[in-house]
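Structure record follows, encoded as structure tokens.
Of the protein chains in this complex, one is absent; all others appear in place.
Take a look at chain A:
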Amino acid sequence: MNAIDGTDRHIKTENAPPPSLLAIVLDTNPHAWAEISSTTALSLTSTISALLVFINAHLASGNANEVVVIASHTHKAAWLYPTPKGTAPSHHNSNGDIEMNGTQPTAPSVRDNPNKYRPFAVVEAAITENLERLFASTSPTHLSSTPTTQIGGALSLALSHIAKATLLSSPHEDTTTNPLSSLADSEGTHTALPPLASRILILSVSGDLANQYIPVMNSIFAAQRKKIPIDILKLAGDAVLLQQASDATGGVYMKPERPEGILQYLMMAFLPDATARRSLYVPIAEGVDFRAACFCHRKVVDVGFVCSICLSIFCSPDLQDNLCLTCGSYLSLRSAQTPAPALIPRKKKKKKRLGGADSTTPGSTPAGGATPMHS
């Protein structure tokens, strides 16, 4: 009888978990993989097969789940799935749109196997094909030019895809066609349909990424704002930046001791989506290294100099013409260098790590000057 007022009961009916979009950034840096294959039992091939099983498991976990795979290679970031339009050579039938227009005849290579669930086969075929194409297009000059990987570009690709997918899946198109209706709606009552829950998984093998500090950091902040967790599976190397990424966005961080068992790590720690993570404990980064990289030489610095206008970080105070390299405002850092360390007032955020230095002169800090402090 007391169930007549069913308003609250009714809101609960929509409690099916929202579809989740998983963007996977696969680090295909050949330098790093060569090293891993020589030291452990893990190889790129076995990693990819584990990854494919993981993708299938993700797709099976929700009917509307989607997946995006991006390779972060040495000289560029490339789509593995879905295959972008226009890049697929015409003699291949399988473009990334197979699922969308089911009427089109699809590549026979995909269709053959009656032991495989179709959507799985489509993803698998696209990924293997695109990987082959990527490797075929890599020339020795590309490899020798840089030892690292384009994680920044790959992250931006993932984020832009997620943004587009979120827009597409948001309930109704009316708001875009009629801007006034969105104004009228702005009073709170919004989107009863579950939005798309997205997350990014970076499978990283490369070590030092400091040379891409700025683009990666920008992506991290964008992800943080959009509440997209960045999960990191670090198979080799150690990158300060990625620890910060998972820490800032609330993602999973894992550096397995036995990378051969990658599939089990993926299945247990990385498969649960946002809904499931509310009831599970997931591994997070411990002892995150918060050091930043300088903007001038892309080095991780313990002690840096910060522009008071744009907050750019520099490793040395010797700037050309006393102008900030990023925003061009006047910045005289020489004065910051002169005082002895014991007198340095503490006020900058950037130096959390050096908590040990005694700074007992709180009143003496000149708050005004455009001088980044040396701590």
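Basically, contacts are C-beta pairs under 8 Å (C-beta built on N, C-alpha and C of every residue); 3 or more make two chains touch, one makes a residue touch a chain; residues count from 1.
Rule of thumb we're sticking to: contacts and distances are computed from a predicted model.
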item	value
Which of "Elongin-C", "RNA polymerase II transcription factor B subunit 2", "DNA-directed RNA polymerases I and III subunit RPAC1" or "tRNA (adenine(58)-N(1))-methyltransferase non-catalytic subunit TRM6" matches, in UniProt, the chain that is not displayed	"RNA polymerase II transcription factor B subunit 2"
Which residue of A:163, A:214, A:263 or A:309 touches the chain not shown here	A:263
Sole contact to the chain not displayed, among A:34, A:167 or A:276	A:276
Sole contact to the chain not displayed, among A:31, A:75, A:118 or A:298	A:118
Absent chain, residues of chain A that touch it	1, 4-7, 10-11, 13, 16-17, 19, 53, 56-57, 60-64, 100, 102-103, 111, 113-118, 120-121, 124, 171-172, 174, 185, 189-193, 263-264, 267-268, 271-272, 275-276, 278-281
